[in-house]
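Below is the structure I would like to discuss, written out as structure tokens.
Yeah, one chain of the complex is gone here, protein chain that is, but the others are all in their spots.
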């Protein structure tokens, strides 16, 4: 099986996830000043920005991943759906985070959601390793430092949320910043391949 | 006519169906504890998970189907839209199931919805059998045991719902588990073809 | 410019339009019987079915259209966006039709919406006629009987709505049935081309 339809479907799901979060932002019910707008939509805008960056990172990494992988099997299909399931919960947990103005439990649940997505991404990579394209990907990724660091940071964030809720968002923000620097490994690998050919 | 646009459109519809169900989940109106979250969104999360797996299965099978089929006609277009219509009702019937906390009638309607989608999928396969790619697909599918078993299980589920509502969900869950094991028939067929060439 | 991205974007918009209409269907606020379900969602389901068939027809015809057309220009891009604009209003006018239980004015507005889409489709065809692929399309379409009949039937429907609202839906239903029979002209044209080659 070729990977192109898996990519198209994932693009569709991620495009919807990243866009519908805006639908949930609350507008002021009375008054039309920027201050009232900020009071009702401010926290929502900030958590939306964070979630947008997250989904963007997953899309970007997914994109890089399937630059190397060309053929998939049933296990990869379901590992991919598993990842999309976790990401599809982000609009829900982000909305709760927003509506609670960043209370403790919502911050923990948001962290668990991000952790679940990270684990699912890891499982997806492992599933791809077992396909014929697996060696190429293993080669391209090398030592997956970011991939190991991220879940640890999420766990720290979940822990910190029990002390002061908003502190629990700091590690996820650090993870986002780490990944925002695009993953050059695949690009470099593709360049090396071209050079060797 | 080539099948690629039919696939792209179906991917789009399925991606939306699978994602918008999350929009319907209810957050607690008062209180921000995980317990309150579970009280208001718990049943919704479980029925969402079931529906997500269902739509995922249809996407995966649809994907496999059109690996073999390359050219389509008007009848296939409409058989495909017919399938998408039934699947597009899943967010509605799932929401009712959730809001009623799995009452009798919503469970019956949800079962009828799944049965309708199964029949539509069967009709789609028959429509493809009558195209030039039909023989290849017939060959690839062989004896369609899962396809025959599923509607029978849905009917049993609809019957059980009249005794105890949540019992009516057990057969659909069994169907989901049966199909979660990806359909190897098409993969095997494609491999055989490659071997013969 | 190639037409593939225009097709992908249109597929996306049509996939969303056809799916979000389900979000608007109302569930019973009290009671969980099928009768209460039908009372609150029945008219919505029927008008949704009609609108689904309509958007499906437009997608199917659009699909056929761009089987012949391979390269587009700026005028075609905007004629296509113009068509999508009218179709994007269908969820709104359908919702009004539903919420009013098919009152006079909503039926008229729904008819005007369908008429607007039909005119936009006609304008799109004319824009394509002026591109290099224009002659091929003109050839493929021949005498556009359905295309001429449809707006006339919409106008009759708008007129009938002033007598008895639901009567105004009969002509649009007839139009839908006329188009449901897939448009063989393009298929036949492509077959003729293959035969001549």
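Order of writing sets the chain letters: A, B and C. Residues in each chain are counted from 1.
Note that a residue touches a chain if its C-beta (ideal position, glycine included) is under 8 Å from a C-beta of that chain, and two chains touch if they have at least 3 such contacts.
As the structure is a prediction and not an experimental result, all values here were calculated from the model.
Peer 1: So which of A:42, A:56 or A:134 would be touching the chain we can't see?
Peer 2: Residue touching the chain left out of view: A:56.
Peer 1: Among A:14, A:89 or A:102, exactly one should touch the missing chain; which is it?
Peer 2: Of the listed residues, the one touching the omitted chain is A:14.
Peer 1: On subunit C, where is the contact patch with the chain that was removed from view?
Peer 2: These residues of subunit C touch the chain that is not shown: 1, 5-6, 8-9, 12-13, 15-17, 20, 23-24, 73-75, 77-78, 81, 84-85, 88-89, 91-92, 95-96, 99-100, 103-106, 108-109.
Peer 1: For review purposes, identify every residue of subunit A that touches the missing chain, sorted by number.
Peer 2: Subunit A touches the chain not shown through residues 7-8, 11-12, 14-16, 18-20, 22-23, 25, 27, 32-34, 37, 41, 49, 52, 56, 59-60, 63-64, 66-67, 180, 182-184, 187, 190.
Note that in this section only the chains that are shown with their structure count from here on.
Peer 1: From the mean C-alpha coordinate of subunit B to that of subunit C, what's the distance rounded to whole Å?
Peer 2: Each chain's C-alpha centroid was found; their separation is 26 Å.
Peer 1: On subunit B, where are the residues touching two or more other chains?
Peer 2: Each of 8, 12, 15-16, 20, 23 in subunit B touches at least two other chains.
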